[in-house]
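One protein chain omitted, others in place.
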Amino acid sequence: MTDDVILKISNLSKSFGPVRALKGVDFELRQGEIHALAGENGAGKSTLMNVIDGILQPDSGEILFDGVPVRIASPAMAQKLGVGFVHQETALCPDVSVAENIFMATTNASRSLLMNYRTLEQKAAEVLGELVDINPATLVRDLSISHQQLVEIAKALTLDCRVLILDEPTAALTEKEAQILFRIMRRLADKGISIIYISHRMVEIFDNCDRVSVFRDGQYITTRNVSEITPDDVVNAMVGRVIDELYPRKQTEAERSDEIILNVRNLNERSRFRDVSFQLRKGEILGLAGLIGAGRSEIVKGICQLEGEVSGEVALNGKTLSLSSYQDSIAEGIVYLSEDRKGDGIFLDMPIAGNVSALKPEQVANGFGLILRQKEESQAEALGARLNLKYGSLTDPVSSLSGGNQQKVAIAKMLSVNPKLIFLDEPTRGVDVGAKAEIHRILRNLAASGVGILVISSELPELIGVCDRVLVVREGRISGEVTGDRMTEENIMHLASVGGAQAAIQ
Amino acid sequence: ADGLKCEPGETYIMNVMVSGHPYWVPVYQGFKQAAEAFGCKTVFSGTPDYDITKQIASFEQDMVKQPAGILLHPMQADPFIEPINRAIDSGTEIVTFAADSPKSNRTSYITSDNLAEAKFAAEEIVKQVGDSAEYAVLENPGQSNHDLRVTALISYMEEHYPNMKLVGRQATNQDSNAAYRATGSILQANPNLAALWIPEAGSAEGAVAAVLEAEAKVLIMHADVTPTTLEHIKAGNIHMALNPNQGMQGFMGFMATFLAAHSDVFDPFNDYKVSGYNPVQIPYVDNGFAVITKDNADSFDLNVYMEGRDPS
Amino acid sequence: MEDAVSLTGAPENKSPEVSFIHRLLRMRETGLIAIILVLFIVMSFASPYFLTWVNMRAMVMAFAVEGIVVVGMTILLISGGIDLSVGSVTALAMVIAGWLFLNGVDPWVASAISIAACTGIGAFMGFFVTRVGLHHFIVSLAIMVIARGACLLGTGGRPLGLFTLPPEFKFIGQGSIGPIPVVIIIFLAVVIGFDFMLRRTTLFRKVFYTGSNEKAAAYSGIRTKRVIFFTTTLCSALCGVAGIIYMARFGSAQPTFGIGMELNVIAAAVIGGASLKGGSGTIFGAILGAVLLSVVSSSLALLDVSVYWQDIIRGSILLTAVSIDHYLVKKRA
Partner (left out) sequence: MEDAVSLTGAPENKSPEVSFIHRLLRMRETGLIAIILVLFIVMSFASPYFLTWVNMRAMVMAFAVEGIVVVGMTILLISGGIDLSVGSVTALAMVIAGWLFLNGVDPWVASAISIAACTGIGAFMGFFVTRVGLHHFIVSLAIMVIARGACLLGTGGRPLGLFTLPPEFKFIGQGSIGPIPVVIIIFLAVVIGFDFMLRRTTLFRKVFYTGSNEKAAAYSGIRTKRVIFFTTTLCSALCGVAGIIYMARFGSAQPTFGIGMELNVIAAAVIGGASLKGGSGTIFGAILGAVLLSVVSSSLALLDVSVYWQDIIRGSILLTAVSIDHYLVKKRA
């Protein structure tokens, strides 16, 4: 890292109608540094990055590249300046191959008239090789959301850039991939590339970044060397107060119950998972861990009949269920929060209130099936307040919210009905620390009140912090279970990657 | 009133559907010529669309202007009964042309005799190819005058020339490309095809292209005419076209409307005064048709005719 | 490129300060209303006949029945579908009912059977879309051709004269209650009813969810295929209703009726803010779109514009109006 400032932003503002997303912010990026951005959901991080990438135009303020003022009119122009960007929401072309997606910018800039698919795929395989094993010829639409995230990263890595922006790249990644990414980041930084890294995970920031800038409510707060501060300082700067308790208290020995809420036996799906059996007890929060593509989502979706042709036995509160569709599952009080929020979690073009009520619009309707606007909005308002949702108006479309706030809408939707059993797939994806703690507290309270809670998360500290018990999935099988003191990152990683059933740590 | 003359501002409207169609042009010229002779104003109106609700709306809008009379080409018979009667009740006389609304109170109907056309065409075909040959027709189901030209020819053949064999019958709906296609297929299936009867000119353009391309020897006859089919007639590719006398249609159309509006000059020996209907009732006027062949084709060039005339 | 997001399908912000005027200004439809008003003012100066009761009546009558089809199409568009067969199915409704009537069936019974048949056609399309998995476009195109063929087959290509329909039946197409034609009353009832339902009922809310993001809707427990089946069927059923009214109005059944109607109807919905990608649109807006198209056509006819110019002017006004509307919507957003 040098002290040369490559990118300098001063007094930059950006509003969306009445919402002032950025209020005169300053920012400075040095050559070869990994610079973290921290801030609550809706603080304006992504907006600032979109301005740097030419996707949005600022209302006022100045951007200096190498000390020269520039107006970045489009992503194409940003690319010419050497900006690479991994978006918070994956932006890939579903109908074309992974290889073509990765080299889209290159193809665009290339002078050659013809496509050379062979080299394209070879090169794509090289770039991907380090990250993940995906056939470059697959269509992107056939990839899971986490694989898409990796493709998105690979895409940015191929750019010959001077500034690389990573907007919450690890939100859908597991520890293993995240570590690979950090290694690559460091290598790039050593080559002199400057990296802006956005994350809500303090550990990542403190382990991998050089400096951190904090934003709050569209305002720039401070920039510090990571070595000089503590995570608590950052959180304090972000939220304006210290969050004392990151994770809620776990179930005590005394509270442990033998009552079984969910009993899954010998669940099989042709290609995705085999012989899955587990139980979820009353009062506990159960976690599912595993590597990308291990089959966690598949198992859970299978149980509630969202996907696949599943055989096996599922019993809720002692009653064997014969579900044939997700509607049946909802009728039984089982709901699923999707990991792919944009794809199947929310209705981007619809108002916030309408999103929250989507699972059971009947709840906000009168006896004649007429939706009562007041009721619908007060529902959204109440849940929104609980989750610290930041919005302009409840009639605004969800697309106007920041990523983390969109996730909160998706969660609010789940909480709006009173389910007996909730499957949460990456529930805190992109959610800031404060709201995350709140979501954890809500989950704990629900569990205590007898609701079954099963959490899938790629963030091991979260699983360990929240769950009373964690099941580890490897290649479509449950490879083990950890509880209590044995619940450590090492043990889980071990079970997820090499350990077989015999290595189960019980 | 001062004899058979229009009051200042007295207006007559000609209302049609698909108002951009060239068929109306000579009709309206005839209409206008007659009107000028009586010092009357004329307006060409209707809808550019093939849409009956739009035509009815335009007809009702014509009524708002309180014209003395409307020469109407009703797209469909029955839907116009009520509007026509309402117009007459409010003092606007209605005459139909080229298509009728017989159950309405319109005072006259001016048209070509499609049956006569069909009969003439049938006789000509037999004269040219003999009375035991294969023939085919293109058609445009749903449009009554075209339908009549086709069905009448077929039944005339069946009745008078039972050895004439109908080998192909395709709907081409005035679309030259569809006609090109259909004729191609008919020619493939029937190498001995001798004659082709087409009830309108648009399809004839496509049909003749297909016949020329297949180098087949087929006698083509059609109704109506376009510059292109005219050229084909001159070149001998099309044998003959039967063209309704459009000018006469418009001219007589105006006369019938005008007379209905000026019926006060007429006091016939009948019950009209007590029954309250218009004394100038002319149930049916045949405007006749012209036979276009190589020899007289030059007289049927609409572009030449329209030179120096105002289309509207 | 993005379609305007319709806000009116959803509840408005109702914090007390937000006045009625403010809400009106925020409505998706305000721009369209303004454009139509301007047209009205211009026209009332241009032609003394424009603002007459008879002309207004003629103008409304010209789109009222088609307006019922517009309602069905808008709902279908919101759910993410499209229907090219509306014109043929409307014609077929006339033909079926007319044919039955001519064969001695009571006209009311004949109408009921005909509407049921159209509903069946819609269900048939719904089946191909939801079960077989074909696209609405291609299924409805095939049905458009088939239904037109059935019209020809049922009539031999000639209109069925139904002059003998009893007066109480013709009343629904030709009668008036007071000064207001029955057709317009039916039209308003359908429009107001469906507009209300679409804004307020849980059933129709699901139509929005499905069209906005089918997968997310399925993940919210909505049986999206049923919803699409329902909207597809509803659209054809409304074509059936329209066909019966046309029959009563015209006293005939025309096998060639409604050719090209689909484009008109879809255009009205799209001008009114419906997205071809699904998820947004309002009945009110779509009807305003129909009004706009109709006012433009009527005005040109009323002003005796040369037919050779009419299409050019009509298309240009359409393009201008839509551009202005788009500009206004964007500006307010």
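The first chain written gets the first letter, and so on, giving A, B and C; residue counts start at 1 in each chain.
The rule is simple: a residue touches a chain if its C-beta (ideal position, glycine included) is under 8 Å from a C-beta of that chain, and two chains touch if they have at least 3 such contacts.
In this text the structure is predicted, and so the values were computed from the model without any measurement.
Although one chain is not drawn, the whole complex shows that of A:I6, A:L92, A:I193 or A:V264 it is A:L92 that touches it.
When you scan A:E100, A:E204, A:D340 or A:E462 for touch with the missing chain, the hit is A:E100.
Considering the complete assembly, chain C touches the hidden chain via residues 1-3, 80, 84, 128-130, 132-135, 137-139, 141-146, 148-150, 152-153, 156-157, 214, 224-225, 228, 260, 263, 266-267, 270-271, 276-277, 307-316, 318-319, 322-323, 326-327, 330.
Within the entire complex, the positions of chain A that touch the omitted partner chain are 53, 55, 74-76, 78-79, 85, 87, 91-97, 99-101, 104-105, 107-110, 112-115, 117-118, 120-121, 135, 137, 139, 141, 155.
For chain B, the residues touching the absent chain in the complete assembly are 20-22, 24-25, 48, 139, 141, 167-171, 174-177, 180-182, 184-189, 191, 202, 205-206, 209-210, 212-214, 226-228, 230-232, 234-235, 302-303, 306, 311.
Heads up, the rule we're going with is that only the chains that are shown with their structure count from here on.
Here the chain at the heart of the structure, going by C-alpha means, is C. For the pair chain A and chain B, the distance between mean C-alpha positions equals 72 Å.
Averaging Cα coordinates per chain places chain A and chain C 43 Å apart. Those residues of chain C in touch with two or more other chains do not exist in this structure.
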